[in-house]
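In this view, the complex is presented without one of its protein chains, the others remaining in place.
Labels run A and B following the written order; every chain starts at residue 1.
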Amino acid sequence: MHDIPLTWFLIFASACFVIGLLGVLVRRNAIAVLMAIEIMLNAANINIIAFWRYSVPGPEESPVSGPMLAIFVITIAAAEVAVGIGLILLCYRRRASADVDQYDSLSG
Amino acid sequence: MSSELLFEFVYFIPEIVLAFWGLLVILLDVALLRGRPSETRGKILGMVSLVGAILALVSVFVPDMLSFGSATGAPETSIFFGAIFQGPVVERFSAFIIILLMFVIALSTTWNFTEHWGEYFGLLFWTAVGMIMLIAAEELVTLFLTLELMTISLYIITAFEKDLNRSSEGALKYFVYGSVSSALFLFGLSLLYGLAGTTRLSAIGAVLEPQQSVAGLGRNIAGAMSVLLILVGFGFKISAVPFHQWAPDAYEGAPAPVSAWLATGSKLASMIALTKVLIQALGAWASGDGNLASPGWVGILAVIAALTMTYGNFAALAQKNLKRMLAYSSIAHAGYMLVGVMAVAVAAGSRVAAGPILFYLVVYSVANIGAFAVAAWLFRDKKTDEIEDLNGLFAQYPFLAVCTLLLMLSLIGIPGVAGFWGKFFMFSEALTQGEDKHRLTFLWLVGLGLMNSVISAFYYVRVLRAMFLRPSTGAPLKPPTFAIRVAVIGSALVVIIFGLYPTPLTDETDRLADSRIFDSRLKHTGPAPKVALNGGLQPVASPVGK
Partner (left out) sequence: MNQILFGVIATLGVLAALGTVLARNLVHAALFLVAFFFLVACQFVMLEAEFLAAVQVLVYIGAVAIILMFGIMLTRNIQGDDTTTVSKAGFISGGLAAAGLLAVLVFGILDDEGRTGRAGWRDVTTRPAVYPVAARASAEQTKAVNNMGFVVGRELLTRYLIPFEVAGVLLTAALVGAIALAVQDGPSTDDPAERAKKAAEHTAAAETEPQLTSA
């Protein structure tokens, strides 16, 4: 039975990351952008866990440095989504639109 | 072990005080002050918050008072298992950030822009916690978390003037750009974690250096991607072109005290963190064979710096709104500071090369606090903050107008005020550091910087023209509050004192810069790196691969 090469995980993560970036570039709805950002954060987490599992921690390193980083990323993502939805609701109440492009009264 | 850990908490008192005071203010708001009109709540909570900030400021110096370490301040140590760095630079800049926070708190009571005063002051405190710890973070997990604590709280308080469309709109833009850039930053960080196998900055520096078979980032595309993505993340935080689009909107939309906080505290902490990460951890990737155009982040930084200062200044020329103009000016200042970061990167063996950046940051922050205090004053009385609203200020308030003049002159960099010395020290550092082959690039950048300073004079002078030459229009300004007076006069005093006699401040910043967080291991011939070569994660090659 062959193990999965490390690069497979990395390429999968890169693909997800790039798809998320595509979403950020092409979507105009703020909630859709938020979802695309979540995809990018997950991609980074896959990278981190793959690197962690495919290597041996050095003598001074924490044995769970990768999972720890991933857990904090998940925490940050949750906080970011909560704040983001709050902001989007605030804007929506004032403008009746969740479309990023329509917020253009500030420009220059 | 556990008693040692308790001992380390002594260095952590300011953060604890700030974080708890944030909770206290919120509790006061919802418990004791419930039902009062928001104006009185704002005033009372502002006072309580000031008390908390003063307590935190005092507690910064507790380790000194308990006289750990020498007379020159606490010794440089890593505390909390290497998560946080403790040394004079952290201590002094914590104190500086808390002083800035006090000004922001005082300016916040200028007018009644929100009903949620408790939450507002609480979030201000927590941003300050984020900034202080961002300066102190010695490890990428802590660094990323504190960066996010700072920015997420700033997104929220940018939107706090709920009566105005522009506030929520600026905040939404800030949020969208900010979270995209932090996702990019995180992906870069994950690649760096894979390459270096550790998240501690000093260990990354030690691991990357011996790995160099090709200098800089040559033949290392994964490393190059990781540096690029990390630079995108920081570029957003310091609002460098091309990641600056949020800055004018957020600065104009946010209430003036929050804009001041964005322009000073947030930029100061992010700039120090950027320098720290680039120099301490990624020093090995600075440039190829010492040539600035060779693969390495110094070359990227040169392009970003040139674009940032030029774009910021030219865009500022077209602005009519005072806060928006200050936003573009702060973009331009980020460009000048990046030249200073490059100088640190090429400075051979000299740790104090970061001194001019620290000096520049202090002077820039002080001048901006004063300038945004003027914007707060305008908005309180006129409900707009256009440059035209300053018309005739000299006739009404000659002394404050002269103080504002000094602040503007400092931002331009006219000799006699502190801003001049900031630019002078930084540019001369850039010209004298490094080897001859760097000289031409730095000459170009410094030349561009000087040209840009001349251009910047035009838009700052527009403010002066409005104040001194134009007749007063519209309703006259009512007398400023005590906080505005103190902010404007105080910052003008600082700017003129250090403009005439900069030596005490430069001595101090040079002393603070002599820290290992501004020390690239590549250029430093000290004791061997503490971390062994096999520190960090070691990807294991399979027998099949070999």
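Assume contacts are C-beta pairs under 8 Å (C-beta built on N, C-alpha and C of every residue); 3 or more make two chains touch, one makes a residue touch a chain.
Remember, predicted model here, so these are calculated numbers, not experimental data.
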item	value
Touch with the omitted chain, as defined above, among B:Ala318, B:Leu443 or B:Leu500	B:Ala318
Chain not shown: contacting residue from B:Asn112, B:Asn165 or B:Ser472	B:Asn165
Hidden partner interface residues of chain B, rising order	19, 23, 26, 80-84, 115-116, 119-120, 122-123, 126, 129-130, 133, 141-142, 145-146, 148-149, 152-153, 155-157, 159-160, 162-166, 194-195, 197, 210-213, 219-222, 224-225, 252, 315, 318-321, 324, 383-386, 533-534, 538-542, 544-546
Contacts of chain A with the absent chain, listed as residue ranges	1-12, 14-23, 25-29, 31-32, 34-36, 38-39, 42, 45-46, 49-50, 52-57, 62-64, 67-68, 70-72, 74-90, 92-94, 97-99, 101-102, 105-108
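Definition applied: only the chains that are shown with their structure count from here on.
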item	value
Euclidean distance of C-alpha centroids - chain A vs chain B, Å	25
Interfacial residue positions of chain A with respect to chain B in the complex	3, 6, 10, 13, 17, 20-21, 24, 30, 33-34, 37, 40-41, 43-45, 47-48, 50-52, 54-61, 65-66, 68-69, 72-73, 76, 79-80, 83-84, 86-88, 90-91, 94-95, 100, 103, 105-108
Partner chain A, residues of chain B touching it in the complex	140-141, 144-145, 148, 152, 155-156, 159, 162, 165-166, 168-173, 175-176, 179-180, 182-184, 186-187, 189-191, 193-194, 197-199, 203, 248-249, 252-253, 315, 318-319, 324, 531-532, 534-540, 542
